[in-house]
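Every protein chain of the complex appears in place save one, which is left out.
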Amino acid sequence: MEPDDPTFRSVTAPVVHLRGAVALLGRFPALAGVDLDVDRRRIVLLRGANGAGKTTLLRALAGLVPITSGEAIVLGVDLRVDRRAVRHRVGLLAHGTGLYDELTVADNVRFWTRAARADSADADAAMARLGLDGRLSDVAVGRLSTGQRRRTSLACLLARRPELWLLDEPHAGLDKEGRDIVDDLVRDAAAAGATIILSSHELDRSIELADEIVTLGGGVALDEFVSGGDDHAQ
Amino acid sequence: MNSCPAVTIMLSDAWLIARKDLKLEIRSRVALNQVIPFALLVLVLFAFALDPDRGLLEKATPGLYWIAVLFSGLLAMQRSFAVEAADGVTDALRLSGLTPSGIYLGKTLSVAVQLLVLEVLLGVGVAVLYGTSITGWLLLLATIVVATAAISTAGTLFGVVAAGLRVRETLLPLLLLPVLAPVLIGSTRAFEAALSGTPSEGWPWVGLMSVFAAVYVVAGIFGFGPLMEES
Amino acid sequence: MTTETVGSVEASDSGPTSTGSRTTMILGIITLISLGVLVLFGLILSPADANQGEAVRIMYVHVPSATLSYVGCFLTAIGSVVYLWRKSRWWELVAYAGAEVAALFTALTLATGMLWGRPTWGVFWVWDARLTSEAMLMLLLLGYLAVRRLAADYEVRAKRAAIVGLLLVPNVFIVRQSVQWWRTLHQTPTLSLSGAEIQGLMLFSLFTGFVSITLVFIWMVIHRFRVAWLEEQVDAEGLDTAIAERRAEGLVS
Partner (left out) sequence: MSGVLFAEATGTWPYVAAAWVVVFGSMGAYALVTVVRGRRLSKKVPPEKRRWS
């Protein structure tokens, strides 16, 4: 048993600190006591089989899924006290696009940018970064391909300038160029001081990108679960 | 007062949401292609059901008008929340940092604008199809404004109560229509009063509906947050 | 003698499992006695009314039911407010129990009102302001119960139901007001159900009706609350094993 000894911990408070975090989807414990610490500027890869709890973990970190027991602190916010407070500081790229099909790419990106109270110049810059400027920006999202929608969602996320990026399979549905853009975005964001947690099945690509790898299984972080023992998992 | 910035943010959020919703409605043309034809269809169906030659239609016009508004407005409200249920938008809204009260007011505003358009068109439809001669303009206008406020404030609040559930299409009418019964009574009586040339009988109803709308604005502003929380 | 009573109480505590307790047992017995008194006075001892005839006997159960339907509705609103304010599950269940019992009494009010209307007015239903309000109350309560019984997570249905429950009271007020104006503007003779002057044995019968039906109401709310509470417990119970199973899943894979 070597639970987190204070000397091993970073001087600054971690961006994510979970201890025995349990999250329920209905009555199903999708997270069954996760332990996870992520420091600032780190790029963390979550891996695990389907149904291991990756998506739920990302959603819980975004403050969308309530943590019902254990400790959960994200960006200094205790999720069990007020999980709404963390939401505008994180960016979540989920399976759903989070876009209005009837509106154009530019409308969508500008709307979500303004909703986050960011500058609309950021929206334009983000669209340019993802290759969505020009002709594509006036196309309704409903008529885009999957990959183009993914890029639009990423542009919305980028324009929000989140402190914590939660990317659920960011490479899925993208072509080679798109994946390269994602990797660049992630590296730039980390360099600029953000923290990134991503899940991916593109292991070759992601392992290269990541500073740390956490394997999930059965709703727990397996590495920690095995080494840390179950005393603090309760 | 530190409540001032909060109010400003709420209102600017509301404006953002309302603009987005209306833009979306204009782009998608669902209201134009489906809701408005449905409303006119209801008017025609009433004429079939109530023989227009026996004066029944004329007597029932205010009630039929408001029932047509309610039913077609219900479609607009269903639509207003179906839009937000699409493909992860609900989560995106929660993460957006928009204040729930602002979202509530914005959606209320966009529903109200759509209702107003619907009411004007139905009014024209009634005047043409049922041969109603319109009198008492002031009371008619006041009734339309207040009833629209009442319907959209309550409709948006109950819309989010039903949102995100598998049974939402059936639940919303069950919740909303009994609640709106006073508005139906009030707007119908006020219209009758206006059309029959006795507007003084109509004004108390305008007052009642204002109280109704006020209750629901307050409930919506405070209740929308907790309701948006759980999907 | 005393040991025997104590023993029997203990046996009933650990033995037969139910939502009953000693208090509710006593309450139940008192309720039954009062209902007996109600039957005695309401149906046998009290005289027929000069205007309404024997139909007045319906009033002894109708008026208390109507009152308690509104009491239950207020209970639901209070429970909903406290739940939203303090996150108290206890009050949420009170609201739920109150609404269900209120719905029962609303249905009884409507049924007895119609059975009173037939011999009095010649028809089962008139658009009387009170009857109409009561019918609207029924619909509002059914809406609340529909939300509360959704097949969804506890938080989802509890929060949504609480908002609906909280709005019951303003809704009821506005509905009553609008229905009253609606009827009076049309100059229909509003026959008030409890308008007649009631005296002597008849007053006592009505009083007995209030007491006994209130007791029934309290007994029902307590038991319904306990049933709802048990449902919650049963729902929450499997959680520890579910977590253990979920973890085992990860170790295998």
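Each chain gets a letter, A, B and C, in the order it is written, and its residues are counted from 1.
In the analysis below, contacts are C-beta pairs under 8 Å (C-beta built on N, C-alpha and C of every residue); 3 or more make two chains touch, one makes a residue touch a chain.
Source: prediction; values computed, not measured.
Participant: Any idea which chains on screen the missing one touches?
Facilitator: C
Participant: Looking at the whole complex, which of C:Ser34, C:Ser65 or C:Thr132 touches the chain that is not displayed?
Facilitator: The one listed residue touching the chain not shown is C:Ser65.
Participant: Check the options C:Val37, C:Ala111, C:Ile218 or C:Leu239 and report the residue that touches the missing chain.
Facilitator: Residue touching the chain left out of view: C:Ala111.
Participant: To test your reading of the contact rule: which positions on chain C touch the chain that is missing from view?
Facilitator: Answer for chain C: residues 13-14, 16-21, 23-24, 35, 39, 42-43, 48, 53-55, 57-58, 61-62, 65, 101, 104, 107-108, 111-112, 115-116, 118-119, 216, 219-220, 223-224, 226-227, 230-231, 233-234, 237 touch the chain left out.
Please note the rule applied: only the chains that are shown with their structure count from here on.
Participant: Within the chain touch network, how many edges lie on the shortest path between chain B and chain C?
Facilitator: So the least number of steps between the two chains is 1.
Participant: Using each chain's Cα centroid, which is most distant from the centroid of chain A?
Facilitator: When every chain centre is compared against chain A, the largest gap points to C.
Participant: Check A-B against A-C and say which one is joined by more contacting C-beta pairs.
Facilitator: By number of C-beta pairs in contact, A-B is the larger.
Participant: Which chain is the middle one, judged by CA centres?
Facilitator: Here the chain at the core of the arrangement is B.
Participant: Could you give the separation in Å between the centres of chain A and chain B, each centre being the mean of its C-alpha atoms?
Facilitator: That pair's centroid distance is 38 Å.
Participant: Per the centroid of Cα atoms for each chain, what is the distance between chain A and chain C, given in Å?
Facilitator: 48
Participant: In chain C, what residues contact two or more other chains?
Facilitator: In chain C, 153, 155 touch at least two other chains.
Participant: Which part of chain A faces chain C closely enough to touch in the complex?
Facilitator: 22, 24, 26-30, 32-33, 49, 52, 66, 216-220, 222, 225
Participant: In their shared complex, at which residues does chain C touch chain B?
Facilitator: Residue positions touching the partner: 84, 136, 139-140, 142-143, 146-147, 150, 152-153, 155-156, 159-160, 163-164, 166-167, 170-171, 174-175, 177-179, 181-182, 185.
Participant: Provide the residue numbers of chain A that touch chain B in the complex, in ascending order.
Facilitator: 59, 62-64, 84, 87-88, 90-92, 94-103, 107, 111-112, 114-117, 140, 156
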